[in-house]
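Only one protein chain is missing; all other protein chains are in place.
Moving on, here comes chain A:
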Amino acid sequence: MSAVVLETRQLSVRYGKMEAVRSASIRLRAGEIVTVIGPNGAGKSSLLNAIMGALPSNGQADGEVLYEARDIGHHAVEQRLGKGLALVPEKRELFTSMSVEDNLLLGAYRRRRRGRSHREALDSVYAIFPRLRERRGQLAGTMSGGERQMVAIGRALMSDPKVLMLDEPSLGLAPRVMAEVFHVIARLRDSGVATLLIEQNSRAALQVADYGYVLEVGDVTLEGPAAELAHHPRVIEAYLGARH
């Protein structure tokens, strides 16, 4: 079994008095896809933002975030990026009035591997999303929803991450585009990137993932290999619906 790259221990997130995540402990191994599923407001985005060190200013994280067995809990976002973490946030947060290519280039502002030139990094992203190469001069804000998602993922990949965190990548996408995005996620695994995937679309997430956690009102209530979770009666009832 491959080494653990990312682990949280008793990670809690609070906004003022409100506790959004309670003592969550999750693990991610190299080259693995792990999904966290759960209903709206369960604390999934809070968990990812805390791992990235990018909570909103009123948020406060406690507990440990271990990256390659070292606590990075007090590191700034820049340092975490430099180590190899990257986050595609729920709202994408693209630079809308700048070109697609500029968005991607800025993704390499703090890249991990110094040896690789920006050009090579760009080429490898364009190889994954050929459509972005065609549209590289277009303003990111004028791209379609699916294309924006590609820009957002591409931008995160530009920093050459070892751990890619995706916050609801299928949000607002047509089924066909969504399938495309999940296909890319599966391909990234083959290139050794570990993915932490948050999804409302639990069915698709559990299909692509190796391991899964269920987060409900701040607590991890269930975990297990994705294939087992997909057959767990509670998961079927709450997240996969009757038509299974």
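Here, a contact is a pair of C-beta atoms (placed from the backbone, for glycine too) under 8 Å apart; a residue touches a chain by one contact, two chains touch by 3 or more; residues count from 1.
In the analysis below, contacts and distances are computed from a predicted model.
Undergrad: Per UniProt, what's the omitted chain called: "N-acetyl-D-glucosamine ABC transport system", "Protein translocase subunit SecD", "Glycolate oxidase subunit GlcD" or "Amino acid/amide ABC transporter membrane protein 1 (HAAT family)"?
TA: The correct option from "N-acetyl-D-glucosamine ABC transport system", "Protein translocase subunit SecD", "Glycolate oxidase subunit GlcD" or "Amino acid/amide ABC transporter membrane protein 1 (HAAT family)" is "Amino acid/amide ABC transporter membrane protein 1 (HAAT family)", the UniProt name of the unshown chain.
Undergrad: Which listed residue, A:Arg70, A:Lys91, A:Arg187 or A:His231, touches the chain dropped from view?
TA: Going through A:Arg70, A:Lys91, A:Arg187 or A:His231 one by one, A:Lys91 is the residue touching the chain not shown.
Undergrad: Touch as defined at the start, partner being the missing chain; which of A:Ala54, A:Val184 or A:Val217 qualifies?
TA: The missing chain is touched by A:Ala54.
Undergrad: Going by the contact rule already stated, which one of A:Ala30, A:Leu66 or A:Leu106 would touch the omitted chain in the full complex?
TA: With A:Ala30, A:Leu66 or A:Leu106 as choices, the missing chain is touched by A:Leu106.
Undergrad: Can you say which of A:Gly41, A:Gly145 or A:Pro225 touches the chain missing from this structure?
TA: The single option touching the absent chain is A:Gly145.
Undergrad: For chain A, which residues touch the unseen chain?
TA: Residues of chain A in contact with the hidden chain: 52, 54, 57, 73-74, 76-78, 81-82, 87, 89, 91-98, 102, 105-107, 109-110, 141, 145, 148-149, 152, 155, 159, 171-172.
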